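Accompanying notes for the structure given below.
Shown here: the complex without one of its protein chains, the others still in place.
Here is subunit A:
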């Protein structure tokens, strides 16, 4: 396991704060998810329900059912998958699972070439900037993880190419990161999740 120093933003102080980027999702992160993320999420979902937001509503978090332990177990020991986590003040603030092997690029200028595919990316619920949620504690975690995926793509010789399917609630975030929206496909994820990809050229502006 390797640890890197990164900076995220303390949202209340509006100041950068040092955090740790790990090239793994370890048991410690899964325990944080199980006992801290889920508790905050349950409180938030209760608040949504009290305010009349239903599971089908636009404000209901679309990753509410994600089970990170299952996601990590599913690919344990596979060379083509890896994970990263961001830790700040001893608590996991974000996690990402990558597929390094089984996806290829779709944009015309890089079609058929290997890329890093982001299987899942999520930040801790107390960092969400959403209606009915408490103000976020930290910002910039998603950007750190995207930058990490791009850097991994360069390290693998994939020239920064990264792809992913986005939850509809995260579309704006990926557009701001410089990804191109290639739209939905009825044969993928029931046609609900648009596919995004970033080119080598666009990664340079993001990095």
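Worth pointing out:
Throughout what follows, contacts are C-beta pairs under 8 Å (C-beta built on N, C-alpha and C of every residue); 3 or more make two chains touch, one makes a residue touch a chain; residues count from 1.
The rule we apply is simple: contacts and distances are computed from a predicted model.
For the chain that is left out, the UniProt protein name among "Transcriptional regulator", "ATP-binding cassette domain-containing protein", "RsbT co-antagonist protein RsbR" or "Molybdopterin synthase sulfur carrier subunit" is "Transcriptional regulator". Although one chain is not drawn, the whole complex shows that of A:16, A:57 or A:80 it is A:80 that touches it. Of the options A:52, A:112 or A:186, the residue whose C-beta touches the omitted chain is A:112. Touching the chain that is not shown, out of A:102, A:131 or A:185: A:102 (per the contact rule at the top). Within the complete assembly, residues 2, 77-81, 100-102, 112-114, 156-159 of subunit A touch the chain that is not shown.
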